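Take this structure first; my questions come after.
The complex is shown incomplete by one protein chain, all other protein chains being positioned as in the whole.
Labels run A, B and C following the written order; every chain starts at residue 1.
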Amino acid sequence: MSRLSLFQELLNGISERGLALLGPAPEAAADLDGLLEQCDALLSSRGEASGVAYARRVLAGFSALDQSQRLGFYRALATRYQPELGAVKAATAAYLEAQNPEHLKSLLRAVEPPRQELFRRLNLAPGGTAALVSMRRGLFEYLDEEPSLRAVDDDMAHLFGSWFNRGFLLMRRIDWHTPAYVLEQIIAYEAVHEINGWEDLRRRVNPADRRCFAFFHPALGDEPLIFVEVALMRDTPGSITEVLDDGRETLPLSEARTAAFYSISNCQKGLRGVSFGNFLIKQVAEELIAELPGLKRFVTLSPVPGFMNWLRAPDAERAQSAESALELVTSPSWHSDENTAKKAREVLLPLAAHYLTEAKRADGLPVDPVARFHLGNGASLDRIRWRGDLSSRGLLQSAGIMVNYLYDLGNIESNHETYVNRGRITASRQVRSLLSGKRPEPNQEKTNG
Amino acid sequence: MSRLSLFQELLNGISERGLALLGPAPEAAADLDGLLEQCDALLSSRGEASGVAYARRVLAGFSALDQSQRLGFYRALATRYQPELGAVKAATAAYLEAQNPEHLKSLLRAVEPPRQELFRRLNLAPGGTAALVSMRRGLFEYLDEEPSLRAVDDDMAHLFGSWFNRGFLLMRRIDWHTPAYVLEQIIAYEAVHEINGWEDLRRRVNPADRRCFAFFHPALGDEPLIFVEVALMRDTPGSITEVLDDGRETLPLSEARTAAFYSISNCQKGLRGVSFGNFLIKQVAEELIAELPGLKRFVTLSPVPGFMNWLRAPDAERAQSAESALELVTSPSWHSDENTAKKAREVLLPLAAHYLTEAKRADGLPVDPVARFHLGNGASLDRIRWRGDLSSRGLLQSAGIMVNYLYDLGNIESNHETYVNRGRITASRQVRSLLSGKRPEPNQEKTNG
Amino acid sequence: MSRLSLFQELLNGISERGLALLGPAPEAAADLDGLLEQCDALLSSRGEASGVAYARRVLAGFSALDQSQRLGFYRALATRYQPELGAVKAATAAYLEAQNPEHLKSLLRAVEPPRQELFRRLNLAPGGTAALVSMRRGLFEYLDEEPSLRAVDDDMAHLFGSWFNRGFLLMRRIDWHTPAYVLEQIIAYEAVHEINGWEDLRRRVNPADRRCFAFFHPALGDEPLIFVEVALMRDTPGSITEVLDDGRETLPLSEARTAAFYSISNCQKGLRGVSFGNFLIKQVAEELIAELPGLKRFVTLSPVPGFMNWLRAPDAERAQSAESALELVTSPSWHSDENTAKKAREVLLPLAAHYLTEAKRADGLPVDPVARFHLGNGASLDRIRWRGDLSSRGLLQSAGIMVNYLYDLGNIESNHETYVNRGRITASRQVRSLLSGKRPEPNQEKTNG
Partner (left out) sequence: MSRLSLFQELLNGISERGLALLGPAPEAAADLDGLLEQCDALLSSRGEASGVAYARRVLAGFSALDQSQRLGFYRALATRYQPELGAVKAATAAYLEAQNPEHLKSLLRAVEPPRQELFRRLNLAPGGTAALVSMRRGLFEYLDEEPSLRAVDDDMAHLFGSWFNRGFLLMRRIDWHTPAYVLEQIIAYEAVHEINGWEDLRRRVNPADRRCFAFFHPALGDEPLIFVEVALMRDTPGSITEVLDDGRETLPLSEARTAAFYSISNCQKGLRGVSFGNFLIKQVAEELIAELPGLKRFVTLSPVPGFMNWLRAPDAERAQSAESALELVTSPSWHSDENTAKKAREVLLPLAAHYLTEAKRADGLPVDPVARFHLGNGASLDRIRWRGDLSSRGLLQSAGIMVNYLYDLGNIESNHETYVNRGRITASRQVRSLLSGKRPEPNQEKTNG
C-alpha cells in the first residue's frame, strides 16, 4: 500500500530495506573512545568493505553521547582528523617544485582534513545526511567558546555547500494538499510573520491568490530547506496588514499584477551559510510568470530588523535627528497619536533611507541583513513604507517601517554588479527623495518602482 | 497531464520551468575565448547574482565547441583555473606557523583549484550534472596524450565522488514495467553477457525468478548509473547457459535458495572511478533476503577476463604447464573434443586457481580485475568452473572458465580485512585443492561454498 | 512542477486540460426550463457528439439554481425522466410472450428510468462524479416531504452502488504525511469520538501504535469515503480512555497483540446506503496482519447508541428493572459515586446484554445500529464494558457502556450466516453470563473473547 508524501517514498527506497540484514539499530556505546575507534575503522580499509554498517554504528553512537562526550567528539574532529602538518609541508614543497598533476593531487590530499572523508563516509548510513546536518547544528553551541572548532564547521559548511548545490534541490509548491508533516514545519520555521496554527497557515497557502514554495533535497525527504510566502496582488503592498488581513477578499488571478514576497525563512539551522534564498526567489518568479503572464512586478515586503538598534548606537553625525526620533517613539502608543506619528514619520523615513543606503559594515556591505540579502541578489531599494508593520516586533525593530525591494528581472544582473563592484545601491526616486530631504511628490506615493 | 517515468518528473520540477524566463537556449558562441570569459564571469560576483543564466550559457557554449576548441577548453581548465602557486606557498607558510582554523581555511582555499568552484557553479544550470559528467567523458580522450589534464580529471573525480555518494543514490528494481528509456540503456550498457534486443531483455527482467536492480541519482533522472542482473536459483550455477538458456523453466520462488549475480555493468563512463558496485551488490542482497527469507546463498557467476592473456605472457615459473595448456586449446573446437577437453581441464583449472590467487600486481592486488572487485568487496573465491562460458569471448578470454565468488554476509568484513591487510584471499576447499594439486573429492563438486 | 497529493494528480489528468477549449465555466442560466432543455439535449443525439460540453453546462446550471428551482429540478427528474408507462406495458407483454434476449433487452430499456442515462452522461463532465454525489445529498432534504422523489434517490443509489463497487476503491493509510486537505476531512467527519483540532488528530494518526485507513475513489480525488481508526494494543481495551488518553505511552509494535477498531466514520452523505465499512474493516485487518504477524485479535471498541432510548421506551417486560436503572442514573454524577455506580452496574449490564441480543426490529435485526453493522459483518458480541465512555454523550446514550465486537477472521462467515439465516447472535461467555443472570467469573474479566 503506498503512502504518498512529497519525497518520503524516495527516501525509503534508499534506506528502509537496507536495514533488514543490519538488524536493529546497534547498541549505542555511549563511549567516546570506542566511537572514535569506529570512526578510525570507517576511514580505514575496513570501512570500504562495510562502510554502511560502520557509518550506522558511528551515527548511533554519536546520538547516544551525553553533552560532554559530544564536545569531546567535536574536539576530536578538530584535532584527530585534521591534516598532518608534516605531510602538508612535504606535499607543498613537492608541488612547488614539480607543479604537475600528481603533486597537486598529493597536495590536495595532504591539505584536505581527513574529517571531510569521514563525513562523506558517514553519509553512507541511512539517514546520514540528516544526521550530519544535525551534527553541525550541535556544533554551533561550542563555536564561540572554542574557536578551534571552527575548522570543523568550515569543513561541514564546505561539504554541505557542495551537496546542497542548487542543481540538486527540488522546488515544490506548498499548499493545502501538502502533507501535514511538511506544513507543520512551515508553521514552526516561519521567522518573519508568525503563523498562529493551522487556520492561520491555511490563509497563507490555500487561497487562490497566495503561494508558498519550498526547496527540498532528495536525501532529506519531507524536510523543507527554505520557503517563501507570496501574495498575488494588484499593487505593491505597503504594509503587512494589507497582505495578512483576515477579512481580505481573494483577488481574482486575472487581476494580479504584483507578486509580493512577504516572508522567506530557512528551516535547517545546520545548513547555515549555504545560500538558497537567492535561487528560490528567482525560480519562484519564473514559475509564477509562466503560470500568470499578467504579472508585472516582483517585489518584497521586508522588515528592517537593524534600524532601531542602529539609531540607538551613538553616532556623532546623526546624533541630533536620531535623538529627536527616539524621543518621539518612546511612548508605547506613539504611533496611534496622529500628531506624534506625523512628526516621527518626517524624521524617521529619511533616517531609514539613510540607514539602508549608507550604513555599511567594514566590508562595505549594508549593515541591515535583509538589505544585504536582497540587494546582494540584485534587487533594488524600491519603497520605504511608513506604518508597514505595527506588531510589537515591527515597532521595536524598525518603528513599524518596512521596505519593498524590487526584483526587476531585466536589471538583476546589472544591479548586482554595481552593488558588488562599486558598492552602489540602486534606489528608486522615492528613496532618493528621502535622502535628499525632498518630500516625494504625492502622486509618486501611488506608483510602483 | 502527468507523464510518469522513474524520475523524470523529479528532474522537471527542477529544471523545465526555470527556462520560461531565460528564453530559448542561448545561441552557442562556439568561441573559446568568449566562453572562457563567461566562465570567469560565472566565478566572479556576477555569477552570484545570475549564476543559473551564466552556467546555462557556458554549458551551451561548451557543447557547441568543435574538437580542437574543446581541447582548448580542457587545457584552460588545467591552467587558467589551477591554484596560484604564490598563494599556495604563502598560505602554507602561514598555516604552518599559525596552525589555526582561519589559516587552515585559507590554505584549503588557496590549494583548491578554482575549477572545482567552476564545476559547482556550472551545476546550477538545468541539466548541469549530466553535462558535467559528459564533459568528463570527453576529457578521457586526451588524458593519455596530455598528462597535464589529469589534474582536471582528478578534480572532477573528487567532486563526483562527493556528489554521487551512496547516500544520495536511489536503488530501483528494473522490470517489464520500467520505462522503455531506462530499459534501452540496460540493453546498451550490458557489458558482460550481451542482450540481443527487447525479447532477450524481457527474459532477463520479466520472469518471476529474475531480478535486475539499478542505482539512479536524482539529478540524472532516468539515467541508470550501474545495474546488476540476478538469477534466483536452487543451486549455484556453474555455467552461464544454466542461467540464460532460452528454454529454461521459471523456478517457483519458494524453491529459490541461491541468488546468482551473473552480470554487473556501469552505465556512465563519465563517472569512472566512482565506485557503486560494492554498495549495489550488498543492497540487492539485503533487498532480496527481505523479500525471500528462503535465500541461503549470494554468489556471482563471473568471467575471468585476464586469464588467457596472463597465460600467454612469458613467465619462467609456469612456462611448461602454460605452454602445454595453450597448445591444447589452439584448435577452435578443442572444447568439443572430449579427450582434448579432459586434458585441458586438468591443466587449466589449477592454472586458473593459481592465476586468481597468486597473480598480483605491483600493489599486491590480484591481476584479474573481476577478482579484484569481488575480493575487494569482501567476497571469497568459491568455485572455479570448467565450461562456464563457451561463447567466443568466454573461450578467448578464459578458455571458457568462470568463477563463483561467494558473498557470505557474515564474513564480508573479515574477508575484506584479511585481503587488504594481509593480502590473503579467502578461498574454498575446491580452490585450495586445485592449488595443491589434489582433485577435489567428487561429492564436493555438488556442494556450495 | 508536480504537486503531490494522494490522488489529485490523477484527477487532473482527467479534467483540467479538457477545459482549455471549453473556455471558462459556462454562464449559469439559473433558469430551470433552460436547464431541462439542456438535459434533453444531453440525452439526445446531440449529447453524443458534445456530451462533455452539455454535461458541463447542466452541472454548472444546476449549481446556480436557487432552492425552489432545485426542488423543481428534482421533481423533473422524478417525472420527466421516468419510464414511460405505455412502453413498459408493451415491452413487458412482448417479453412475456417471446422470452428471448432481444425482448429482454427492450424490456430493460423500457423499465430503466431515463434519468439513469442522464446521470451517466452528466458524469462525462470534469468533476461530474462529485457533482452527482452532491446532487443526491441535496435531494435528501426533500425525501420526507415528497415521497415521489424516492424513485430518483433509488436510481442514484443504484448507480453509486455500481460505481463505488469495492473493486474500484483504493485503500490508503492516513498518517502525518497525508495531505492536510485529507486530514482536515478526517477531523470534520469523525462521528464517534470527536477530534479536537490538529494536535488531537496527530495523536490519532502519528504514533507508531496508531493506524488510520480510508477508502478513496479515483474519480473523487482527495475526498475520503470512509475511514477507520485503529489502536494497536496488548489487550482488548475496555474503555475509550485507555485508547485516547493523552498521557499514554506508545506501545512497542513487537508487543502489540490486539488491533482495536475504535472509530469508523463515513464522509460522503451523498453515498448513503452504499456500504463500505464491512470491506474496510476486513481489508485493514488483512493489511495489519501482513505487517504485524504478532497480532492475535481484531476487536472493536464500540458505542451502544440506542441503549438509553430503548430503556426509556415503555415496555412491560423490563418495566421494573428499567425503572430502577433509570432512577439510579438520574443524578449527573451518579457514576462517580461508588455505591450508586456499583448498583447501576448490576442492573445495567444485564439490561445492555439483553438490549444487544434480544431487542429486534420488525425485520428481525437488532435495534442497535452499531450492533447491526458489526454483527452483520460477521463479528461476534464479545464484551460489554462498564465505564467504557464517560463523556457526556457516552453517558447520555448508553450510561457509559461500550461494547467489544470480535472479528475472528476464521468465523466471520459462519457467524454471518447464523446471524442472517437464523437470526442468532454469536455472543461470548461473558455476555451469556450477563443474560443468564450469572456473574462472570472474575478471571474471565481479563481474558479476551
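Simple rule for what comes next: contacts are C-beta pairs under 8 Å (C-beta built on N, C-alpha and C of every residue); 3 or more make two chains touch, one makes a residue touch a chain.
Predicted model only: the values in this text are computed from it and were never measured.
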item: Selected residue (touches chain absent from view) among B:Asp40, B:Glu112, B:Glu141 or B:Asp175; value: B:Asp175
item: Residue of C:Arg70, C:Arg172, C:Arg204 or C:Arg297 touching the missing chain in the full complex; value: C:Arg172
item: Candidate in contact with the missing chain, chosen from C:Ala64, C:Val111, C:Ile187 or C:Leu435; value: C:Val111
item: Contact with the hidden chain (one of C:Pro114, C:Gly128, C:Pro224 or C:Pro366); value: C:Gly128
item: Which residue of C:Phe62, C:Tyr95, C:Trp198 or C:Phe227 touches the chain not shown here; value: C:Tyr95
item: Residues in chain C touching the chain absent from view; value: 10, 13-14, 17-22, 45-46, 48-53, 78, 82-83, 85, 88-89, 92, 95-96, 99-102, 104-105, 107-108, 111-113, 120, 123-125, 128-129, 147-151, 154, 158-159, 161-163, 165-172, 218-219, 278-279, 282-283, 285-287, 289-290, 376-378, 409, 412-413, 415-417, 420-421
item: Touching residues on chain B - with respect to the absent chain; value: 1-6, 8, 171-173, 175-181, 183-184, 197-198, 202, 222, 287
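The criterion applied here is as follows: only the chains that are shown with their structure count from here on.
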item: Identity of the chain that, by mean CA position, is farthest from chain A; value: C
item: Chain B against chain A, contact positions shared by both copies (same if over half, else different); value: same
item: Chain A-chain C separation of Cα centroids, rounded to whole Å; value: 48
item: Gap in Å, rounded to a whole number, between the CA centres of chain C and chain B; value: 56
item: Centroid distance [mean C-alpha coordinates] between chain B and chain A, Å; value: 38
item: Touching two or more other chains - residue numbers and ranges from chain C; value: 1-2
